[in-house]
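To start, I am sharing the structure in question, which I have written as structure tokens.
Just one protein chain is left out here, and the rest sit where they should.
In this document, chain identifiers A, B and C correspond to the written order of the chains, with residue numbering beginning at 1 in each.
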Amino acid sequence: MTGEQIIFLLTALFTLGSGVMVVTSRNLIHAALWLVSALFGVAVTYALLDAAFLAVVQVVVYIGAIAILFIFAVMLTRKDMRDQGPQMNTNWWFGALLSVLVFGGLFFLLQGWSGLSRTASPIPPGFDSISELGNALISPDAYVLPFEVASVLLVAALIGAVYVAFNPRSGDTRK
Amino acid sequence: MSPWIYIGLFFIVGLIIPVGAIGFAWFLGPRKSNPIKRTTYECGIETVGDSWVQFKAQYYIFALVFLVFDVETVFLFPWAVRLGQLGLFAVVEGIIFILILLAGLVYTWRKGMLEWA
Amino acid sequence: MVPLSWYLIFAAALFSIGLFGVLSRRNAVAILLGVELMLNSVNINLAAFWRYGDVSQMAGQVFAIIVFAVAAAEVAVGLALVISVYRRRNTVVADEINMMKW
Partner (left out) sequence: MSFWNDPLKIAADWLMGIFTGWGMPEIAAQILIGFLGVFLLVALLMVLDIFLVWVERKVVARFQDRLGPNRVGPWGLIQPFADIIKLIIKEDTTPGGADKVVYNIAPMLSMMSVLILWAVVPLAPKIIGVDLNIGALYIIAAGAIGTLAIIMAGWSSNNKFALIGAFRQVAVMVSFEIPMLTMLLIPTIFAGSMGFNAIIEAQDIWYVFLAPLAAVIFLIAAIAELGRAPFDMAEGESEIVAGFNIEYSGMKFGMFYAGELLHAFTFGGFMGILFFGGYRFFGLEQVSAFLAVAVIVFKAFIGYWIIMWVKYTLMRIRIDHMLAFNWKFLTPLAFTLLMVTALMNALLAGTSPWIYTSGMFLSNVALGWIALEVARRYSRRERARVEGVVTTSRSTLVG
């Protein structure tokens, strides 16, 4: 077993353990903090995959913005923050069963695929994935349309979120 | 060797040093706790009610606007790296991208969401 | 060298955990936390296929970045909906949010 494999296994265990804590923590702030550690584990996974840009963006976007937004949202809906009642709904066992089935099904499907034991070829020297990414994002015969559409999507989300959460009819104190 | 190993080492050492300092202080410092010491500090006044108070929704709005801008600005980094080689077309694309983004800001502004009160 | 299967199985496990969270949590914010886990597992797959395929084809990374944008939009709108419902109905429990039912 090589060092990289050991690091991968540790990261995977850490991430999956944090993931389990996310879905089982009673306290929602704890769940959000466990989500942060799970996402950090995913960032390490990207680093293992030599996707430097993705790893850093994962930390910037998920930990720096999305997790903060989650914590703010929990604070704003604070009534349930220390909810002592059950955090699972009545048919949680069905959800658990379905998750296990999904995992089993994916595992079974993967077993039958020939490309599974493929190993990565080393990154060619002089290959700069960020320049390549820049090229791909702005050259017209590649992904310039998704790039612009992502901008539209995010602005639409901003407008929608601002409107939904705080439109004047919702009894907000603002005029 | 992968540069990420050094980053990992920085994370590990960056944790070891504060843990060591705090642990050392914990080891040397006195530990005589009593209920008065463990009260919440509010300038000597007794705490009233729960400390997890309801917050102004405005904090959430700013976090929301930040989230959108953060993701979009991060998208611009690969664009900026290649800008020197790609000429005017890429610049125009980036400007369109930024203008769409600024339209969202203007909307939020006009709706009065950026006001504090 | 880590074989591709490890990444895929890891991502599948993370996806299942997220799915469990989405299906079983009562709190709407917690459901969104589960959705985040699922989106991340998808991203791991995309990055892994980029790395184990032809590295000069950037499709995997580009799609992963688009997924980041989608995740951000989903969180923004989803949490806004939760907050809006909380203000009107004073609850964040998904079972009790049933205005559309009848």
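Rule of thumb we're sticking to: contacts are C-beta pairs under 8 Å (C-beta built on N, C-alpha and C of every residue); 3 or more make two chains touch, one makes a residue touch a chain.
Because the structure is a prediction, the values reported are computed rather than measured.
A.B. asks: By the document's own contact criterion, which visible chains does the hidden chain reach in the full complex?
C.D. replies: Spelled out, the missing chain touches these shown chains: A, B.
A.B. asks: Which listed residue, A:Val42, A:Ala65, A:Met88 or A:Val164, touches the chain dropped from view?
C.D. replies: Result: among the candidates, A:Ala65 touches the missing chain.
A.B. asks: Taking the full complex into account, what residues of subunit B touch the chain not shown?
C.D. replies: Spelled out for subunit B, the touching residues are 1, 3-7, 9-15, 17-19, 21-22, 24-26, 28-33, 35, 37-43, 47, 51-53, 55, 59, 62-63, 65-66, 69-70, 73-74, 76-77, 80-85, 87-88, 90-91, 94-95, 98-99, 101-102, 105, 109, 114-117.
A.B. asks: Considering the whole complex rather than only what is displayed, give the residues of subunit A touching the chain that is not shown.
C.D. replies: Spelled out for subunit A, the touching residues are 3, 29-30, 33, 36, 52-53, 56-57, 59-60, 63-65, 67-68, 71-72, 75, 128, 130.
Operating definition for what follows: only the chains that are shown with their structure count from here on.
A.B. asks: Chains as vertices, touching pairs as edges: which of line, ring, star, complete or other describes this one?
C.D. replies: Here the contact pattern is complete, since every chain touches every other one.
A.B. asks: Can you identify the chain nearest the overall CA centroid, using each chain's own CA centroid?
C.D. replies: If we average C-alpha coordinates per chain, A lands closest to the whole-structure average.
A.B. asks: Quick check: how many Å separate the C-alpha centres of subunit B and subunit C?
C.D. replies: One centre to the other, that is 21 Å.
A.B. asks: So what's the Cα centroid distance for subunit A and subunit B, whole Å?
C.D. replies: Measuring from centre to centre gives 17 Å for this pair.
A.B. asks: Just give me the whole-number Å value for how far the CA centre of subunit A lies from that of subunit C.
C.D. replies: Result: the chain centres lie 6 Å from each other.
A.B. asks: Quick check on subunit C: which residues sit in contact with 2+ other chains?
C.D. replies: 65, 68-69, 72, 75-76, 79-80, 83
A.B. asks: Any chance you could list the residues of subunit A touching two or more other chains?
C.D. replies: 48, 50, 53, 57, 61, 65-66, 69, 73, 76, 133, 135, 137, 150, 154, 157-158, 161-162, 165, 172
A.B. asks: Contact residues on subunit B for subunit A in the complex?
C.D. replies: Against subunit A, subunit B makes touches at 2, 4, 7, 52-55, 57, 59-61, 63-68, 70-72, 74-75, 77-83, 86, 89-90, 93-94, 96-97, 100-101, 103-104, 107-108, 111-113, 115, 117.
A.B. asks: In the complex of these two chains, what residues of subunit A are touching subunit B?
C.D. replies: For subunit A paired with subunit B, touching residues are 47-48, 50, 52-53, 57, 60-61, 64-66, 68-69, 72-73, 75-76, 78, 81-82, 130-131, 133-135, 137-140, 144, 147-148, 150-152, 154-155, 157-159, 161-163, 165-166, 172, 174.
A.B. asks: Help me check something: in the complex, which residues belonging to subunit C touch subunit A?
C.D. replies: 1-10, 12-27, 29-30, 32-34, 36-37, 40, 43-44, 47-48, 50-52, 55-56, 58-59, 61-62, 64-66, 68-77, 79-84, 86-88, 90-95
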